[in-house]
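Every protein chain but one is kept in place in this view of the complex.
Letters A and B mark the chains in the order given here, with residues in each chain numbered from 1 onward.
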Amino acid sequence: MTFWRQVRAITSYELLIERRSGETWSIITPFAAAALMTIPLAIGINLPLISSIGWPIFWSIALLFGMQVAWRHVSGERNAMRDAITLLGVDPAARFTGRVVASGVLLSGFMLVIGVLTVFLYTPDELNRWPWLIVVGLLFAAGLAQLATLASDLTIGLGARSSLAPLLVAPLALPLLIGAAQATDSLLRSAGILPWLLTLVLANLLLAIVGVLTARPLQEAAT
Amino acid sequence: MNHLVELHDVDVAVDLVPIISAVSLHVDQGECVGIQGPNGAGKTTLLRVIATLLAPTGGSGSVLGVELGSKEVPSVRPQIGLAGHLPALAGPLTLIENLLVVARLTGRTKDDAAAALARVGLAGAAGRAADRCSHGMRRRTDLARLFLVPPRLLLLDEPQAGLDSSAQPMVEELIRQVRSGGGGAVLVSHDASGLSGLADRMLTLRSGALEGAT
Partner (left out) sequence: MALAGLVSAIGVWLAYSTPPDALQRTYARIINIHAPAMWVAFLAFGVTALGSIVWRFTRNRRWDHLAGASAEIGVLFTVIGLVTGMIWGKPVWGVYFDWADPRMASTAVLLLVYVGYLALRRATIDPEKRASRASILGIVAVIQVPLVYFSVNLMRSLHQTQSIRPGGSTIHPTMLRAMLFNLGAFTLVYVALMSARMVVARLEDARDARQVSAAGSAVLPPNLGGPSLRGIGDG
């Protein structure tokens, strides 16, 4: 079976599990929405301040809760299922790629919903050339999906996995956060966003290379 | 003679705790070997070593002609079929969807998956989510996976656990198919009486060591 057919099969499998369990849409997204609401409530009646922090808060929520989206069923993942897929001879790099694509799709949808909520709750400043925000968002989602999948593979079988994996992802994801936040800031000021787009593209490339190259060693380390 | 499985003085420690010590055994083509032992003896660990899912920390061995711990190990894994005591199913997916995932990954068709599920008597429950099925139904589905993708080396952990008397001939059929194809099987259980009817040869594992001739 070819690499890309395996990727498609793993992606379909992951998305089907999400479709059946609904963890991203019925649990994580409402939780993120609640988080979006707590910040203005904590700040109080300071509408200009709330408006000015709208986009930065969006990216922070996207990062912190996006990690949960990427690990949506990891805590319940059965060793037996993972072993079965290993024994089927699925290329570990295909498995990594398939999981990243699935997480990326879910993250993109999640960020779209959170983005719309941010606009309604924070009334942030309007962005010039807002379609570029979609490009930035997709790059952010892809990078976070890769990073979270890599962290998941690094922590397979560890008891503290559900807290260790976020600790690994959060600091390593900051280049993504800074790239996305600075790109948004540049859009607000009608400045060029090329350096930040390049930062995001480079981060994605590095993560893709690392993820694919380390897929097999990490699979063998998990056995 | 080329054995399907050959272990020489294999040690296995998991998280620094020795589980298996100096185990030597072999499994020949067409042979079904049963390994029985009490709780904590290391039966599941030994099975995972034979499945190439756990590398030995000492000793040497080969499975299907490939040395354990070598880079060639992934090449023989598709010929190994393992059904552990926990079924390999994704809970939110239905029984047929779980088999369709396997079918898709191995180039089989939807009809093959449906036929495998029917073979284990679960055609009528195909649309039920795995986490809403009984343990016995999940175990049957796990065995259906092995009918869908027949292995050359069959490994079963507690082969009859959770299965009612009408389902137990499935295990015998799986073993028969594998043997007739020139493969072999290894069964592990704490229940010696259950294994003796299935295995050609019985070994006893106690505190990580094999007793008797191997």
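Methods note: a residue touches a chain if its C-beta (ideal position, glycine included) is under 8 Å from a C-beta of that chain, and two chains touch if they have at least 3 such contacts.
Please read all numbers here as calculations on a predicted model, not as lab measurements.
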Exercise. Which residue from A:35, A:127, A:170 or A:188 sits in contact with the chain not drawn here?
Worked result: A:170
Seminar exercise, completed: Cross-chain touch to the chain not pictured, restricted to B:71, B:110, B:132 or B:206, is B:206
Problem set entry | Among B:10, B:25, B:41 or B:203, residue touching the chain not depicted | B:41
For this session: List the residues of subunit A that touch the chain left out of this view.
Result: 154-155, 157-160, 164, 167-168, 170-172, 174-175, 206, 210, 214, 217-218, 220-222
Problem set entry | Touching residues on subunit B - with respect to the absent chain | 13-21, 37-42, 55, 57, 206-209
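To be clear about the criterion, only the chains that are shown with their structure count from here on.
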For this session: Under the touch definition given earlier, write down the residues of subunit B that touch subunit A in their complex.
Result: 51-55, 74-75, 77-78, 80-82, 84, 86-93, 97, 101-102, 104-107, 129, 145, 149
Problem set entry | Interface residues, subunit A side, partner subunit B - complex | 1, 6, 9-10, 12-13, 16-17, 20-21, 73, 76, 78-81, 83-90, 216, 220, 223
